[in-house]
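Mind having a look at this structure? Questions to follow.
A single protein chain has been omitted from the complex, and every remaining protein chain is retained in its original position.
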Amino acid sequence: MAVAQLLPELAQVALLLALLVAILQGVLPLLGAHRGIAPLMAVARPASYLQLALVAIAFAILTRGFVVHDFSMRYVADNSNTLLPLAFRYMAVWGAHEGSLLLWVLMLTIWSAAVARFSRSLPMPVVARVLGVIGLVSACFLAFMIFTSNPFERLLPMPAEGRDLNPLLQDRGMMIHPPMLYVGYIGFVVPFAFAIAALLDGRLDVRWLRWTRPWTNVAWAFLTIGIMLGSWWAYYELGWGGWWFWDPVENASFMPWLAGAALIHSQAVTEKRGSFNSWTLLLAIAAFSLSLLGAFLVRSGVLTSVHSFAADPTRGLFILVFLGLVIGGSLLLYVLRAPRLEDGKPFAATSRETLLLLNNLLLATACAMVLLGTLYPLLADALGLGKVSVGPPYFGLMFLLLMAPLVALVPFGALTKWQRDTPRTPTAMLLPWAGLSLLLAVVAYFMAPQGALKTAAGVLGAGWVALGTLRFVWSRLRANGRFTPEMLGMVFAHLGLAVFVMGALLVEAQNMVREVAMKPGQVEDVGAYRFEFRGVQEAPGPNYMADRGTVQVLRNGSPLALLFPEKRTYAAGGQVMTDAGIHAGVLADVLVTIGEPLGDDAWAVRMHVKPFVRWIWAGALLMALGGFVAAGDRRFRRRPEASPA
Amino acid sequence: MSRLPALLLCMLLAFACTTPARAQVGNDTAPLQFRDAAEEARFHALAGELRCVMCQNQSLADSNALIALSLRREVLDLMREGRSNDEIKDHLVQRYGEFVLYRPKLSGHTWLLWAGPLLLLLVGGGVVATIVRRRGARPVPTDEGQEW
Partner (left out) sequence: MNTPVPEAPRRALPIAAIVIGLVFLSLMGLLLYGVSQSGRADRDALPSPLIGKPAPAFALPVLHEPQRTVTLEQLKGQPFLLNVWGSWCVECRVEHPVLTRFAETRRLRVVGYNWRDEPADALRWLEQFGNPYWLVLADVEGRAAIDWGIYGAPETFLVDAAGMIRWKHIGALTDAVIEGELLPALRAIEGPQ
């Protein structure tokens, strides 16, 4: 049918229209807010909804292209083929640069529409400015996409068969990792737009700041989930048991996370105490700027990483200019306008304000450290210092050094009063629990079969944060038993931190790996686990051929799991991939991968035992839950009282 | 049109570090045999501090690239020859450059990397101290009306 054949062109028209609408959404309401012209400001909301509709149409058309195997679309032909299962075809939409950019823009329009819908309690000029800023950002991304990365380019003559979706991406975990990540990344546009709106207005009214807090919390929570999914996916997909590599693209998502965590805390101070206004605005700008920087790093080819999309200098230049304009413009505005917004409320040295200042200091320094380490190779190259490379030994050590003081301070935060408190009160409350954590750590030290020091450190840190947080819960229960969602959110998030610390440090300390040549029937013991290798058979898949091994795992003599590690060769490109056999456990995971055939029926088999690894992702999920719960506080949604003047 | 080969090359590069090439030869593909647990532990620790030079960001211990297999065997042989960890690292740096060290050496031109965050922390700490001092300059009453 003629119309169906022209759908890609229709999508391009939709995108062009969306660009137009975005420009209008950007310019008109900002002008209206500046001059006080109501009809111009009123453009903001309908424009947001219209933009969402247009981009959604384009997205739907791209999805359809994959579902029906429309190889006349270059992007579809490059990233799928007739053998690709349907579920993965849906996911292939964001499997490469152009499509993932469309997903990015879609998320942006969704957030924009959500702001339009849920901003009833804000005065029109504020809404107009916030949506206006989002409109401008959206216009930049749409322009970038339309002019350098069009997902709807045609491929003529149409090939009969496409290439393939990168086999590393053909997995359910990959289906939700990018969308979650993008929802988070892009969600920071809301506090960003709000900060710009406040700077443009020349005022920071804490009642309007209160409105942004749930948005920041939700964006951060989604980002936490997105990062957690990436880590979990890498763990089971790449098969060597790693869960975080400090890869430049991972760092690109971690920096906004750190800035976002600092922002959540800083916004709390600004909203409740009217302090740190300028810093909160700067952080809001920084968090979204880091999201943009992350997008740049992944797509410009400036840094190589196993994650990054193909390098294209023109594309890189375009997005760099865009980055420069948005970040530079915001920072310029900040420098010019921020001084007017400062309101110095007094507080004593022992107060929650001070603790949160320290929290922000440590998180911001950690964020700067990650940025430094990620860009350092480029810097060294630019300065002619040779080829340096910065990896986990640097990041891991530095991060630990910076986070240790933070972990030590966490329990004090909730128990120290605002404005002024005596050091004795929170210390007295926490001292017994510090003692208990120390005791547990010492026990762990002597009980650990290996890595005793790290194990003790993990138990100490996790125990301290968990017990300190529970002490707060107990104080509340004793006081009046009332928990606002904000408090609950904090409790979950801090407990999540404790669980995470436990998992991260203990898996490092306790993990065991053994690589052995095994013949069928051979047995290998690793710790309390026994691995019986039962041989390898061929096993075909929908779009690959696999060598599938069978390994029986026993723990302390009794059967635990039957694992089937695979080595797959994908039909389309011939790529070979290992699929690990994993048994997940609350207290430990067992992982098996098969390597090369060594002749004579022997195979190279790698066995990992990873204690507490699931705690890493459980902790992250708890933190995300905390973010969502805190956002649900009705105080944030209550319509504020009329302004006094 | 030129983007496609680049994309494929990137994918190939990505795979180089996750998949061994199809023609594996020599005994190097066989897993290394360790004499005892101490040797194994030392090897893993040392290999974790060296980089797989082919891959952007993997340690020698984790990578499956061809060169990683060769280098792991080399490291084990050097260990058995009685060389110290530092000597082994020097041996590899002479051949592959500083890049082979996973942890950047503390030398003249990496001082910014190592000192940078510390400096930032100190400066930031100074700023925080100044703010706290200034805000608490006059006597501050306790706020009894706070929720928690």
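Going in written order, the chains are labelled A and B, and every chain counts its residues from 1.
By our rule, a residue touches a chain if its C-beta (ideal position, glycine included) is under 8 Å from a C-beta of that chain, and two chains touch if they have at least 3 such contacts.
As the structure is a prediction and not an experimental result, all values here were calculated from the model.
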Study note, to complete from the structure: Answer key for A:Lys345, A:Arg555 or A:His583 versus the chain not shown reads A:Lys345
Revision key, fill the gap. Full-complex touch with the removed chain, picking from A:Gly36, A:Pro85, A:Pro159 or A:Gly386, is A:Gly386
**Study point:** Residue, one of B:Leu66, B:Met79 or B:Leu113, that touches the chain absent here
**Key:** B:Leu66
Exercise for review: Could you list which residues of subunit B touch the chain missing from the display?
Suggested key: 12, 16, 21-23, 25-28, 53-54, 56, 66-67, 70-71, 74, 93-97, 99, 130, 134, 137-138
Revision key, fill the gap. For subunit A, residues touching the missing partner are 274, 296, 300-304, 311-313, 316-317, 320, 323-324, 327-328, 331, 334-335, 338-339, 342-346, 375, 378-379, 381-382, 386-387
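Basically, only the chains that are shown with their structure count from here on.
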Review point. What whole-Å value do you get for the distance between subunit A and subunit B if each is reduced to the mean of its CA atoms?
Key: 22
Review point. So in the complex, which bits of subunit A are touching subunit B?
Key: 78, 96, 166, 168, 238-240, 242, 245-248, 275, 304-306, 308-312, 344-349, 351, 353-354, 357-358, 361-362, 364-366, 368-369, 372-373, 376, 379-380, 383, 385-394, 397-398, 402, 414, 417-421, 476, 484, 487, 513, 515-517, 573, 575-578, 595-596, 598, 604-606
Revision key, fill the gap. The answer for subunit B against subunit A in the complex is residues 3-4, 6-7, 10-11, 13-15, 17-20, 22, 24, 29-32, 44, 49, 51, 55-59, 62, 64, 97-99, 102-104, 109-110, 112-113, 116-117, 120-121, 124-125, 128, 131-138, 140-143, 146-148
